[in-house]
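As you look at this complex, bear in mind that one protein chain is not there, while each of the others sits in place.
After this line comes chain A, so read on.
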């Protein structure tokens, strides 16, 4: 059984529960426990006692069915209603104080400061781009306020691990080395955007940094992550020697996405195919406006991992070191043992869902302010850094100023760029140079009209045609 100080739940923990019925007290402290009640008296029943018939042999009779192979018969009609809640792994408290020195991560000053600076950068970028959307300069934006500790998960990965994201993981991409210019170019959809201006803002993607391009559809990335991880597993099995490090897949999604069928299919496939993938659920309590209480009834998203036989960790998602340690451990299991792992990272979305949302319609401003003050991922890390002597108010002031300057510089540069060539409308539907007969005609028609009505089509905002693939 894998355990990380009693906070890490594995399929084996549940399996042993059945074997240890009757000695509940001794295992309760180690394992999640199902609570049940008898339908006869409708009071909480003693946990599945050993049936009388089998007491003589001191072993309960094993239930032999192809569907479940490790169950035992009982003569009590027990309805399993819930497990004890899965504990939430935490390293430092809201004041940045590490509770158990043994859990302090082995990170050096350089990495710790880098992560903190990236958090500040996220905030600065969010502020500028959110305002830019409000002024009508970009069409859409989504902030990461409150969820900055997610960067800890990216820091625990190998740079070549493949990331499949949802849309609120810009921090992971920033940590990978995506430049401010690249972020801004994408949000402007300009000629330098790697995505060629085709998608809404925040739909980042970069092959060089192994970050698969975001799509707006929820949860579709999850089964893809399972498949990609299976591919990595096959590649790892085929590779000779240790020249190339083994890789895994990191898949981010939200608590709302976990309600989609794709989530369930993906976890089931990853479990049955033993895929080296980390499913990282950012449970921020809201799916746009729908609170978690109306999203699901079970013990968060983590409890589902157990149901699929997937090793599961729940952590404090505002504690960057809890996120970091959890991901490190998950990566060990994924890469070392081809085991999928589910991490449920509990956090709070401080910002609105997107620029199309005003969250004051469904939650009070004071609730948000309270969270921001009481449990701020940046404050926690800053206090931890300051206690180490690795950060100071002076450094803070300077960093805030420098980062803001850099963000504004990148923003201004991106705004000056033209949009991509209109030719890019028609490319990449099929692999170049193929274009369907129908689209070839449409292209001729549209480009002819563009030439005829250049002002109407605002052709001056686009790069000149030609030189691009047809």
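FYI, contacts are C-beta pairs under 8 Å (C-beta built on N, C-alpha and C of every residue); 3 or more make two chains touch, one makes a residue touch a chain; residues count from 1.
By our rule, contacts and distances are computed from a predicted model.
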item: Absent chain [UniProt protein name; select from "60S ribosome subunit biogenesis protein NIP7 homolog", "Rrn11p", "3-methyl-2-oxobutanoate dehydrogenase (2-methylpropanoyl-transferring)" or "Centromere protein N"]; value: "3-methyl-2-oxobutanoate dehydrogenase (2-methylpropanoyl-transferring)"
item: Among A:146, A:205 or A:256, residue touching the chain not depicted; value: A:205
item: Missing-chain contacts mapped onto chain A; value: 162, 164, 193-196, 198-199, 203, 205-207, 212-213, 215, 217, 220, 222-232, 234-235, 237-238, 249, 261-262, 264-266, 268-269, 272-273, 427-432, 434, 436-439
